[in-house]
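Below is one structure, written out as structure tokens; the observations come after it.
With one protein chain removed, the remaining protein chains of the complex are shown where they sit.
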Amino acid sequence: MPVLLAPERAPALGQLLEAADTVGLKPDILTLPAQVGDPRQVPIAGIGSLTSSGQSEISFLSNPRLQDQLPGCAAAAVILRPEDWEAYRARHAIAPAWIPVLCAQPYLLYALLAQWFDQHRLAGLPQGIHPSAIVDPDAVLADGVHVGPLTVIEAGARVGAGARIGAGCIIGAGCVIGPDSLLHARVTLYHGVRVGARAILHAGVVLGADGFGFAPDHRNPGMWAKIAQLGGVVLGDDVEVGANTTVDRGAIEDTILEDGVKLDNQIMIGHNCRIGAHTAMAGCVGVAGSTTMGKRCMIGGAAMIGGHLTFADDVHISGGTTVMSDVLEPGRYTSVFPLAEHTTWQRNAAVIGQLAQLRKRLRAAERQAAMRQPMQNSQDSR
Amino acid sequence: MPVLLAPERAPALGQLLEAADTVGLKPDILTLPAQVGDPRQVPIAGIGSLTSSGQSEISFLSNPRLQDQLPGCAAAAVILRPEDWEAYRARHAIAPAWIPVLCAQPYLLYALLAQWFDQHRLAGLPQGIHPSAIVDPDAVLADGVHVGPLTVIEAGARVGAGARIGAGCIIGAGCVIGPDSLLHARVTLYHGVRVGARAILHAGVVLGADGFGFAPDHRNPGMWAKIAQLGGVVLGDDVEVGANTTVDRGAIEDTILEDGVKLDNQIMIGHNCRIGAHTAMAGCVGVAGSTTMGKRCMIGGAAMIGGHLTFADDVHISGGTTVMSDVLEPGRYTSVFPLAEHTTWQRNAAVIGQLAQLRKRLRAAERQAAMRQPMQNSQDSR
Partner (left out) sequence: MPVLLAPERAPALGQLLEAADTVGLKPDILTLPAQVGDPRQVPIAGIGSLTSSGQSEISFLSNPRLQDQLPGCAAAAVILRPEDWEAYRARHAIAPAWIPVLCAQPYLLYALLAQWFDQHRLAGLPQGIHPSAIVDPDAVLADGVHVGPLTVIEAGARVGAGARIGAGCIIGAGCVIGPDSLLHARVTLYHGVRVGARAILHAGVVLGADGFGFAPDHRNPGMWAKIAQLGGVVLGDDVEVGANTTVDRGAIEDTILEDGVKLDNQIMIGHNCRIGAHTAMAGCVGVAGSTTMGKRCMIGGAAMIGGHLTFADDVHISGGTTVMSDVLEPGRYTSVFPLAEHTTWQRNAAVIGQLAQLRKRLRAAERQAAMRQPMQNSQDSR
């Protein structure tokens, strides 16, 4: 499975480490005494885990607890931290069958190699405009822009150099897409949405649909008057948005995702939100309207954040947590009812409705004990 | 940002208030003593908040707590209630730089003006059928229907006068779309879905997919036999459905959204549900199958409503709340575990699994105290 390239396209290990964007990581390929040939010349056709890799793949040890998998690993090379390599040598007299690649950040190096393989495993994506795409004459496409089949680009839209727009996308009037952005198939941008450089937008993403705003229509009691949503959606650079995620346009001002925000699938960002730089949200999160989130927040899956709230920087919200108030200090926050076997849950949940009363009863019991206390003492002193 | 129209297209204030559908609201433009010129002639190019508006925009005060923003407001005009204007005059000796527009319902008036600007800010949407649309000869389109590029309309579908269908929509066989409805890009209607007048359906909406129904297949234990979903989906008039929301078709009867229902994004309405008129649901709500909801209910974001339930009219469910039983009285209902810093949460959550036992222990302590009570009295009487 993890073999990604045909043998004739597999790079040599040394070449791969240079080709990938490993600036600052300085991976060090060791030559073991018993080794035959130059380890830099070993061909690497893919990436695998310690247990699944075969003789043409590179693997990595990022979690020291998986050290026991090293002796049996069948990969051609393994990326690991110098201290983990020392620990391996201290525990094993025999040299491993794989080439050690030392690096202080194995997980990051793995990420960068995976990016390289991802770019090279597929036949190069087509360049140019597919003849079935419908591009308005008033749209402006920079050089090297790719537009897939059956994509619509409306008037006034501007697409930056090197951007790739997949099949079946709709780019609304006046949208701006930054250079080197990648829109997978079937992304929908309403009019006037602005996307920064190097964005990755996945299939089913909808940016710029109307925020949910209605005024009670006092002329027709019980009915709603729509509040037209006049703002836009603005994404900074290096933003990724997962499949079927939606970000609504603002009521008056814009809804904003700052640089480096990463959203997983099935997320909903309400109108007028501002999500701070490099904040990451796992799948199924909802953020109601007008909430401002700080930088580098991490929001666990299916967490639900209320509207008109303020989050500090570096707030971590556990998965499944509901937040109904500001979170002004960094830290981790949780609000999950603990799981239990159903009948146990029933027994304990039945007490929840009596908690305030139980507290009162406990207070009464304490008062009673306190009242008796002197009497008891007087007995003790008898 | 909130400037929406070029100067030459900006209406005069008096003209704007007449052009918008403000019947019954009777906005009153005041002429202040110090003012130069006719306030009705001031051009208004957009709408802004009290803090963001500039000299060509109109703003509004709907929340009296924002009154402190009035003196510094740079808008051309501000909509506010007569009593808020009186309060302003009582507190400030100097007339404001903006024109007061008095109206008993500033938020509703803002909504109506925003609608007007939304309709006028974009170049008129194209009329007619885009040549790339694939319209079955057996579909019936009324006069003035617009169909965007790459949209498919299947046999037997009927589209009412003035309806606009965006790019990349799929309208299944036999669907009915009411007059003046707006389908944004990439809406999918399965066969036989019926949509009323003036609907607004956002991108990614799917109406009429199969409800989730399976019978245990006793011939193949552990396996499921699909229950084909033979009902449909019916939307009343004035329904709005948010981006990527899904409403499933009924098993035998129809799934129904009554007049004026408003659904936000990422909502799931299960098969055979009936949602009462003017009920509104915020994003990420799920309603399981066969639940009947009353009129004018309000369901907070990410609330999850079980199946086969009945809700009265005017039920409000807080965001993040799970409902597993009928709610037969109007009112507000909640079921959210309170948020806490994670270690505090851990400490308190650990007690949840002991609640039934704690109640028992408290009862024992109370009984013991009660038993001692007479004895204590006898001691008192010593």
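Think of it as A and B in the order they're written, each chain with its own count starting at 1.
Keep this in mind: contacts are C-beta pairs under 8 Å (C-beta built on N, C-alpha and C of every residue); 3 or more make two chains touch, one makes a residue touch a chain.
A quick note: this is a predicted structure, and the numbers were derived from the prediction, not measured.
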{"item": "Per the touch definition above, residue among A:Pro11, A:Pro27, A:Pro100 or A:Gly168 touching the missing chain", "value": "A:Gly168"}
{"item": "Residue ranges of chain B at the interface with the undisplayed chain", "value": "134, 150, 152, 155, 168, 170, 172-173, 186, 188, 190-191, 204, 206, 209-210, 212-219, 222-232, 244, 246, 248, 251-254, 266, 268, 270, 284, 286, 288, 304, 306-307, 318, 321-325, 327, 331-338, 340, 344, 347-348, 350-352, 354, 358, 361-362, 365, 368-369, 372, 375, 379"}
{"item": "Missing-partner contacts on chain A, residue numbers", "value": "1-2, 4, 23-25, 46-49, 52, 104-105, 107-108, 110-112, 114-115, 117-119, 121-123, 132, 148-150, 166-168, 184-186, 200, 202-204, 238, 240, 242-244, 260, 262, 264-266, 277-278, 280, 282-284, 295-296, 301-302, 318-320, 336-342, 345-346, 349-350, 352-356, 358-359, 362, 365-366, 369, 372, 376, 379-380"}
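Here is the rule we go by: only the chains that are shown with their structure count from here on.
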{"item": "Centroid spacing, where centroids are CA-atom means, of chain A and chain B in whole angstrom", "value": "27"}
